[in-house]
Every structure is written in C-alpha cells, then in structure tokens.
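One chain of protein is taken out of this complex; the other chains stay put.
This part shows chain A:
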Amino acid sequence: MAECHPVGFQWVMEARLRGVKVFHIDPRFSRTSAAVDRYLPIRAGSDIVLLGALINYVLSNELYFREYVLAYTNAATLVSERFRDTEDLDGLFSGFDPGTRRYDTGSWAYEGDEDARTDEMREGSGVHAEAAGSDSYGARGAGASARPPTDPTLRHPRCVFQILKRHFARYTPEMVQELCGISPEEFAELAEAITANSGRERTTAWVYSVGWTQHSVGVQYIRAASILQLLLGNIGRPGGGILALRGHASIQGSTDIPTLFNLLPGYIAMPHAHRHDDLADYLRREGGDTGYWGNRRAYLVSLLKAWWGDAATEDNDFCFDYLPRLTGDHGHYTTVMGQIDGTVKGYFVVGENPAVGSSNGKAQRLGLANLDWLVVRDLTVVETASFWKDAPELETGELRTQDIATEVFFLPAASHVEKEGTFTNTQRLLQWREKALEPPGECRSDLWFYYHLGKLIRQRLGDDEVDRPAKELTWDYPEHGEIREPSAEAVLREINGTGPDGRALSSYQELRPDGSTTCGCWIYCGVYADEVNQAARRRPGSAQSWVAPEWGWAWPANRRTLYNRASADPEGRPWSERKAYVWWDAEKGEWTGHDVPDFDKHKAPGYEPPEGARAEGALAGTDPFIMQSDGKGWLYVPSGLADGPLPTHYEPHESPVLNTLYGRQANPARRLYDRPENPYNPPGSAQFPYVFTTSRVTEHHTAGGMSRTLPYLSELQPAPFCEVSPRLAAEVGLVNGGWATIVTSRAAAEMRVLVTDRVRPLRVQGQLIEQVVIPYHWGYGGGGVVTGDVANDLLAIVLDPNVYIQESKAGTCAVLPGRRPRGRALLDLIEEYRHG
C-alpha cells in the first residue's frame, strides 16, 4: 500500500501513531513492510492456506462473534443433500465435468432450492460461466431462496457452519508452515492479534490489492477473507471491512459504470443472445426476486429510458432489444486470441498499454499486428501504438514492419487536470474535479472523443432498421468552449436520473419500473440530488462529523460504510458504545446514526416478512445484507461462483510446489489458453525452478505511459530490475548491479539485478523456495525516457474462471546471469528451455 498508494497510506501511518498494530503479508518486502509493526513473508499463491487456517483457528477455538454470525450470516442455513465437498472428492466439489472443466452448480444450492433453476439458468454454470456471468455478482445477489431451512443450533451436519468446520479443518498452522513458509509462531501472533481485536468493542480491517486478485483462484482469495471477517463480525461496522486498493484512479468508477464486456451500469448483467430474448425473459432469468435486486426492473427500465428517452416505451420493451448481446467470452484475452486468429479486426485501446501491461506481451503484439485498424488514445505514444516500428518481435524476425497492415490511429488524450469530471475511489466516493488547464494541441478528453465520434456516426446513419439504436440514443449534451467540450455535469445529471417532473432524483428508491423515471446508473442515483452536484462538495473534515458525509458523495445514497445495519445488534442497539455507528430509534420509529443507514429507514428490527413478499419487503428487520436474496452474509455461496461454494487452496498453474492439501494441483475450473502463442511451463519442471511475482514500485505508474516519459520519475527508477536473495544470487552467479536474464516458456527478458536481504527464500515442504520479484513498468519504446524489456512478456495467460483476471502474481522461471541473446538466438534460448 505504501508502494502503490502512498497518499492513502498516510492514514495507516496515522492509525499506527494512535496505536493500531499493522501486519503486512506479502511475498515481497516492500516499502509497506518497512513501515508496519510486523512483516510476514509468504510464498506467492498460497494465501488461501493462510486465510483458511485463520478461519479454522477462529472456528475451532470458538472465537467467532456468535450473535453476529447467527443473526447476520447464512451459518445456520441447510445445504442440499446432493452437495459434496472437496473433503469428499479430494479437491473437487460435486458437479464437475472433466470434459468441459466446468461445474454444474445445482448441488451447491440451499436445501429445497436444488431444482429451482435449470442448469442453463443457474448462476455459475454452463452458458453463464462462459460469459463471466459470475463477475456480475460483485454486488448482485445470485438467485437463492429468501427463507431456506435453518438450524439455529448450528449442529445439523448439513448446515453451513458444520460444512465450513469440516472444509477448513485441514487448514492447520502446520499446513501454513508447509505451504506458505510462515512459522507456527508467526501464525499464532497474527491469529491472536486479529481475534483479540475483533468483537463487540473492536474491529479489524483487511486491505488487499492485486496481489490477491491476480491468481487463477483470485476470487476465492477475497471469499476467504469475507468468511473470516463475517465470522469475526467485522463487516458493516466502523474500522472493519475488506478494503480493495484499486490499481488506478477511478478503477472503481470503471466497474460501476463499466468498461467491462459483461456488465451494464450498476452491475446489471449484460443480456446474453441465447438466454434473454426479451425484457421479461431477461428479468425472469437474471438474479433473485428478493432483496434489493428484486427491483431490477426499475433499475434497468430507468437505464433504458436514460439512453433512449422517448423512443423507449412500454410497447417496445423500453428498447431492450437495442442493447448489445453477449454470445460468449468477449474478455480481454479471448479478444487478443481472436485478433491472432483474424476474427477480431478492429481495436480501441483507451488509456491502457496492453503491449506492456498485459500478460504474455508477445501474444498482445501478434494480435495488434494482425488487425485492420487500431485506435490508441493516450497521453503519449505508448508501445501499443508504436509496436509496428519497435516491438521486440521485429528484432527476432517474427514480425516485419512492411508486413504489418494494421492502420494505427493515435489520438492524444487530455490528462486529468485538463478535463472536468469525477473520480470514484475504492470507498465508492465520487469526487468532482475541475479543469485546471486547457488540453494542449489536439489532446481531448474521452468524453469529447466519444461524444463527437457519436455525433459523426449519427450524421452518417440512414433509415436502416439496424441504425435505429444509435439514431434514437439521447445524444444532446450542452457543449462549451472553443473545442466544444460536452458538459460533464450534464452527463452526471443524466447518470443521476430524473423523475416524471423532469427534476433530478435523490435516491434509487424513487426509481420506477414503468418508464416514468430515468437513471443512467441506479447506484449513482442521488449524486445530483436537489439539482446540486453532490460530488463537488468539499466541506473540510474539521468542519463536520468524523464520517464526513459532506465531502464528495458515496454510492449508494451517500452511505460511507455498506451493510451498516450490521453495526447494530439484532434489536437495533449498537454492539458497543465504542463502535456505535447506526442504530434504531424506537421513539421516532427510524434508523439513525453517524452514517446514512444502509437499510429501509422505517423497517423495525422486529419486522418479519409476510409470505410471498418481494424485493426488500422479503427481508426481515434483522437482515443487513440487503443485496442478497436472503439478506445474509454468505459464508457459503450456494449460487453464483464458477469454481466452488467455498475457497479451496489450489497451487498456481505454474508452481514448483506440490499441492499437499488435495489430489488436485491447480484450480480445476481455471481458464486456459493452450495455444502455440501461450505455452505453459510444464508442472514441476526442473528447467523453471524459481517462483517469480510481478509488482509495482512507487516511482512508476502501471505500464509506464504516465511515468517513463517524465524525467523526474524515470531517474528515480531508470531500469527494469529484479530483486533476488543473496542466496539465489550466489547460486546462479548474479552480481548486484549487473544483469540477469529471466526465462519462461514465453520469453526471456533481461534486467538489472538488485541483490537484497529483503527477499528471503522460504522453507516450503522442506526445501528452500526462491522468489524473484520483478516490477513490470518498463517497455521497449513508447517515447520513454527510459526503456527496457517487458516483464509481462514472461507471464502465461491463465485466468480465474469467475472474472477472467490473469494469474500474474505467481509463475515459474529460470534465472541466468548476464544479458539475453539478440535476434534469432533469443528464440533458440527460449526453445531450449521449453523443451530441455
């Protein structure tokens, strides 16, 4: 966090000054490790073993927050008789099809819910998994029964609590030592600290970033943390939570109003060509009817009204047919393979540099070289735009400039100080920023670009039926200034939505399913309440309460902590005075407190839903997790995940270590691209004995487009480098300050050597495992002041099956002293290692 989010880390430093104890668990000893109380090195890719052992510690020592767990989680819920755990099937859950390597998730359901949905409709299964359907459950509760059978004594062998106990029983401190390289003493210190610091009076927070997500089991890392935090009562309460540090400004915003292929704004699933014929069909098949997703018709119809205005009517399904449809996986890596195969002809790359920043850079560049056209919008000419003249494949003869037919359009972009708009940070806080400068030359904002591109396209449309969706779009933002910049505030107001009177709405609870309201993103409804740009509020912290509700605006409804109903006990009283946050005021008959309650304002703690109730009405006064169909925090996930209802340790796809927990080495449902452009290091290969993990350093920004061009940043970290332990340096013959060549089946990259005691070999299964730490910011050109080989070229493309993120935090490699060979000899070297 200190390394990649130094500005946010000031609050951790401040917390430490107030006596908070901070642990840092990371394969790499970074700036963060230097600034905390306790650093625990861990083998890359083994975190579920550690988290599982903490869960086991909490369960077997009865350290969980019993009242919280009983009332607010699905611990008591009974699971189908047909369910088989990894305990029974040696590392597989029930329903696995070895042919397709996918799960039929029917048997994971709650008791009585097994046959409620057919396979084709079941979240996580089949068609659904094929189009990253699981990803849309980030917020959207998957369908499950609102009132499944339970055993409040938690003794039933098929209740979630007992399943959890059995599942995690083998995650012991000894296993942590054997697989993570963390000693039992270190484990005990961590386990005691987090349990002593959780309960009525105290809370513990977990903070993670891409070190957790970029694995073939990434989603299950976060799930494991969720289970732990729910058991300890650390969700929905001040000082608790699981906090994701995003990798870039407003990445949260770019999932809320997504740049992802499988989502519409507000985590509404993108319709699928074969599953959703019309609006009714879509609403019937996507998501549950209880909990707040029960209102999804209002959210979707309001979105369609925002986009198509008067053209969207009840009679034409509010233009539902105008929405694009998925036919399968249109994710980043499948798109690149389509480029190589010649099925994807054109490509927009906006503010990204995949030729340097994505896994297997060679596959990326081969894809770029096989396009008809490519549009790159960035601050400078990044490698993705310049590949045709400086890609490393030109030197090896794999590509020749004269053979590359891709027509490249580079369009210079305005930077964040040259345009107005919002950033949404990881707390879901929207902060408005003003434009400080006019963009130089022909640089333009993304808003300008897409708006004017849309105008040009619309001018060229005819009367053809296929042109109607684009022609009927509401596309009429006010423009200002010499360059005719569209008004970002007008866009924000459209996102906020309006009521039948044309006035800005103030909350998503006002959205209607009948087309009388508009809203561009239901969770952002209220950001323009009272016709005021609420995101632009800047009342200083010293001039308001500690929750600071008047700084910017947080979705939804300006709530700063989600699920905060859980900060009060079932009767609605704060769990303790110290941790009071929101509570029930019986006299006034409403929820109140320091934050906006994340609950129906007037729903009493004693409310019991009547039979057949829908949406929020189906949840009791004691159900804080209002987006879930049963209102509970899910320790066990009956529906919605592609690779299992419970986190299970699998080794990374490339690992020098044997999975001793189960007979399954790697995640059985992981996504593979077994193709010539993407060869994998053979498992357990003696050729690739070392683990490597990619990382970032403070001085640079991701793929370098915003930092390698700046002398003041480039001089601070001028060259690609790897960090190795003195032991590995001696073993391989590396010299501090000299050169090393890192080899995988994909590439060989040369970099400078930093020999440091900060990297420690870990004793795993009796042998010392060396880990090489490789920051990935450098590239071959792109107008950089400093250049170098691309670290991500080393990585294989292997993905998490839920969200299709690449496993870039753990791979295997060989390490050679000195620089790499040039030209054909480079390919020979890689060949030799691959087959040697």
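Convention: a residue touches a chain if its C-beta (ideal position, glycine included) is under 8 Å from a C-beta of that chain, and two chains touch if they have at least 3 such contacts; residues count from 1.
By definition in this document, contacts and distances are computed from a predicted model.
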Check your understanding: Hey, which one's the missing chain according to UniProt: "Dihydroorotate dehydrogenase", "Ferredoxin", "ABC transporter permease" or "NitT/TauT family transport system ATP-binding protein"?
Key -> "Ferredoxin"
Point to revise | Sole contact to the chain not displayed, among A:2, A:661, A:790 or A:816 | key: A:2
Revision key, fill the gap. Which of A:697, A:732, A:768 or A:827 touches the missing chain? It is A:697
**Study point:** Contacting the left-out chain in the complete assembly, out of A:20, A:89 or A:379
**Key:** A:379
**Study point:** Residue of A:408, A:430, A:511 or A:798 in touch with the missing chain, whole complex considered
**Key:** A:408
Review point. Among A:512, A:614 or A:758, which one is in touch with the chain left out?
Key: A:758
Point to revise | For chain A, the residues touching the chain missing from this view | key: 2, 6-7, 9-10, 13, 17, 29, 31-35, 379-381, 385, 408-412, 417, 437, 440-443, 539-540, 542-543, 697-699, 709-719, 721, 736-737, 752-758, 783, 785-786
